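Worksheet: one structure, shown below.
A single protein chain has been omitted; all remaining protein chains appear in their positions.
Chain IDs A, B and C follow the sequence of writing; residue 1 opens each chain.
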Amino acid sequence: MPSRLRLGFLGPHATFTEQALRTMPESHDAELVPLPGAPAVLAAVRDGSVDAGCVPIENTVEGAVPPVLDGLVEDPPLVIGREARIAVRFCLMGAAGTGFREIRTVASHGHGIAQTRGWLAAHLPGAEVRVSSSTAEAAAQAARGEVDAAVAAPLAATQHGLAVLADDIADNPGAVTRFVLLTRPGPPTAPTGWDRTTLAATTTNRPGTLLGLLTELSVRGIDLTRIESRPVKDRHAEYWFHLDCSGHVAEPAMGEALAALHRRCDQLRYLGSFPRSDEPAPVAGSGSPVVPPAAATLDDYAASERWLAAIREGAGT
Amino acid sequence: MPSRLRLGFLGPHATFTEQALRTMPESHDAELVPLPGAPAVLAAVRDGSVDAGCVPIENTVEGAVPPVLDGLVEDPPLVIGREARIAVRFCLMGAAGTGFREIRTVASHGHGIAQTRGWLAAHLPGAEVRVSSSTAEAAAQAARGEVDAAVAAPLAATQHGLAVLADDIADNPGAVTRFVLLTRPGPPTAPTGWDRTTLAATTTNRPGTLLGLLTELSVRGIDLTRIESRPVKDRHAEYWFHLDCSGHVAEPAMGEALAALHRRCDQLRYLGSFPRSDEPAPVAGSGSPVVPPAAATLDDYAASERWLAAIREGAGT
Amino acid sequence: MPSRLRLGFLGPHATFTEQALRTMPESHDAELVPLPGAPAVLAAVRDGSVDAGCVPIENTVEGAVPPVLDGLVEDPPLVIGREARIAVRFCLMGAAGTGFREIRTVASHGHGIAQTRGWLAAHLPGAEVRVSSSTAEAAAQAARGEVDAAVAAPLAATQHGLAVLADDIADNPGAVTRFVLLTRPGPPTAPTGWDRTTLAATTTNRPGTLLGLLTELSVRGIDLTRIESRPVKDRHAEYWFHLDCSGHVAEPAMGEALAALHRRCDQLRYLGSFPRSDEPAPVAGSGSPVVPPAAATLDDYAASERWLAAIREGAGT
Partner (left out) sequence: MPSRLRLGFLGPHATFTEQALRTMPESHDAELVPLPGAPAVLAAVRDGSVDAGCVPIENTVEGAVPPVLDGLVEDPPLVIGREARIAVRFCLMGAAGTGFREIRTVASHGHGIAQTRGWLAAHLPGAEVRVSSSTAEAAAQAARGEVDAAVAAPLAATQHGLAVLADDIADNPGAVTRFVLLTRPGPPTAPTGWDRTTLAATTTNRPGTLLGLLTELSVRGIDLTRIESRPVKDRHAEYWFHLDCSGHVAEPAMGEALAALHRRCDQLRYLGSFPRSDEPAPVAGSGSPVVPPAAATLDDYAASERWLAAIREGAGT
């Protein structure tokens, strides 16, 4: 009898990460294992103590999550198998009846602090802000009386028996966080036609190398949906470029582009191909393009491969 | 009688930022004003309560400083007038004779925590980590007994009468932080031949827009030394691209590139031209280039402008 | 009292070139001077014996006219001031009543021969074909009895009292020839919004130089409407690239592109900006572009120049 899947997540229970993981089909019938921090989730996937692990990777307000990007390029390799998006809603919570003036200490995860910084400065100007390993842990601290209040998800108030002292306190309402499910390398899910491929690359520090990478993608009709740079540890002025691209490793355009980047980059990490969680956006027309696109279909690729094979064997064209 | 310059910095006294500011010629004879956090420094420059302000902008281990990038694109505009680099060295400090087992709380700035995370996990696994507004403030908290220890610069131990309990505890030794001096807009310093120009741009979210921006720079021989993307507040899936480029706004190549980006971008923020603090690196040769460079000198530009003016007036060529 | 303009053309009278010249406004009230061959026309403009000269430059069937391209890059410089298009119609002409079997010699200009090669091979397989300096001269030779027939424009039959033995004998009906009016350098005509600029350039013989030239044009939204390569005399494996571009030298996009090419090329010849004689074609949409265009208007350019001037003087953005 096969054992249930064990899925780690940035815990404890009641984090936004657990909420995201529960929207993924892999979580059904799986054992969900809270772990203390994103590095712990990556380590547990790597050492096999869980089958997969869920962590946040970027937020529409705060940007990328640096420890996740940095952890992804460490060894042994990991790949992303799925992504999910969750709207983020922060509340201030504490013992029922607590007045703002009584709050001298308030805890949250670094991202919770960052996204409510303006509200906290305006409403709790004198409070000491303490960083917790997660928003759920901050709520637990408030429940244990170690801090006077916490900034966390509404679910955490319910779970820890706290009162919501102020709701929806994010400085930028409507923030969305994207979460990814990491696994050890294995065959990717089949292409769906609306997929994302995530890569990380380093190049020699020479003029034009980034332009070269982007040109390899664009001539093959691959769109870049996100780019981040992170310093390479111990090598000053060198960067890992984290790239999110349209398309799937099983497709010929992406395969050709990946092989080209492999030849061009110092280091190239393939970090997975998986279905996109955002809605397809209509692409606005663009007047007169400078370099017309290689908007080739799978049939176009198949036809061009057959043509090439034929001329290599001596057929006329 | 002219009053002394007032220069704000991410305080309190004894931060790495103060150390960086003191290496800048502007600090001589100036009044140095510690301010609580990078947003406070930017606000003080904007409202005129200081003449300029110094903040960290990127670190070779931790990457960019998001609140500084995000603050730079707010209004009214600011520009960078100078940069400096400081090697970062972290110590654990506390009351003399404190043993590691006695340390239940340790404070630092978020970047100090991030850069010593491994060391803290290994040596103080049970300690609660609290975020402070600066490493110097963390040392002050330790001196006041509010926490058992702090992670801060060596100078902070001296200043607050603390003992260094462990020296050089950064997970990645050799980290360097780059700091910038911000002012309200004004004429840039004269070009030195080894300058940097900092920009931030948003573009419509269409395939190839980033490639278009980089091509505008590269055809004019301008190198991109750093690129960061930060989400545009309230507009999902749109990004501010923060670009550091070789060259100076007063030079024709950069002027032409800036005007081209102005036509091509939704929003473009010019964030200053100033002398580079890094050493010129020899550029490695590159075999057979794909697009040969526009490695034009100032004389080349002057000659081409004269030639253009002549043919517009009807001269033969 | 000003003298009438003297306009040279590839003569003698009744050539397609005279027909083209008569469509140009400069020909009204001008003295039209037939000259023996395109090199003679270019020489007469250069030495001032005529004010301007008309020659064919390309044909939709035969392609470019090499002696004209090669002559344009010689010294002293010339520029194109106007262009015109003429539909080309060839007839076989000779003494009235001449049967095809009686024709043992037939004369025409090289282009006339080239464009009726198939017809001549099919209908006059045994005839000797002689090259003349013009189609009109070929008709004159037929009128003088030096050859049995000529291939020339219908007008030449009328003028020389010849019978049309076969009409419309071009192998590709519908051929159009483009003619240009050359002058010594002088101020260009004002931009009309639908202009062409003609250039010739040499570059060092290195990989990627041509791609570099085309990128300079495309980033500035300038379309290339024609490219020809011609060998550089005495320098093997080097080429003059003859480029026809959309736009006018007085416009900022073209000015910037010309200055950039001037810095990038070994030799650059500006050969004139003048109104296009073809109809504006609707540009088909292009799906997802790779490098979005710099489809900037004159207002966009003016705005970007003002913006650049402002930030160079210290204004905020």
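Rule of thumb we're sticking to: a contact is a pair of C-beta atoms (placed from the backbone, for glycine too) under 8 Å apart; a residue touches a chain by one contact, two chains touch by 3 or more.
All of these numbers come straight from a predicted model, not from anything done at the bench.
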In the full complex, which of A:G71, A:G212, A:P231 or A:G247 touches the chain missing from this view? A:G212
Missing-chain contact, candidates A:F16, A:F90, A:F179 or A:Y270, resolves to A:Y270
Which of these touches the unseen chain: C:V73, C:I169, C:L214 or C:L261? C:L214
For subunit A, residues in touch with the removed chain: 76-79, 184-188, 204, 206-209, 211-212, 215-216, 219-220, 249-250, 255-256, 258-260, 262-264, 268-270, 288-292, 294, 296, 300-301, 303-305, 307-308, 311-317
Touch residues of subunit C, complete complex, unshown partner: 39, 58-63, 66-67, 110, 113-114, 117, 129-131, 172, 174, 176, 204-208, 210-212, 214-215, 218, 223-231, 233-234, 236-237, 239, 278, 281, 283-284, 286, 290-291, 293
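The rule is simple: only the chains that are shown with their structure count from here on.
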Counting contact pairs per chain pair, which pair wins? B-C
As a quick test, compute the distance in whole Å between the mean CA positions of subunit A and subunit B. 25
Distance between the centres, which are taken as Cα means, of subunit C and subunit A, whole angstrom: 58
Touching two or more other chains in subunit B are residues 206-208, 211-212, 215, 290-291
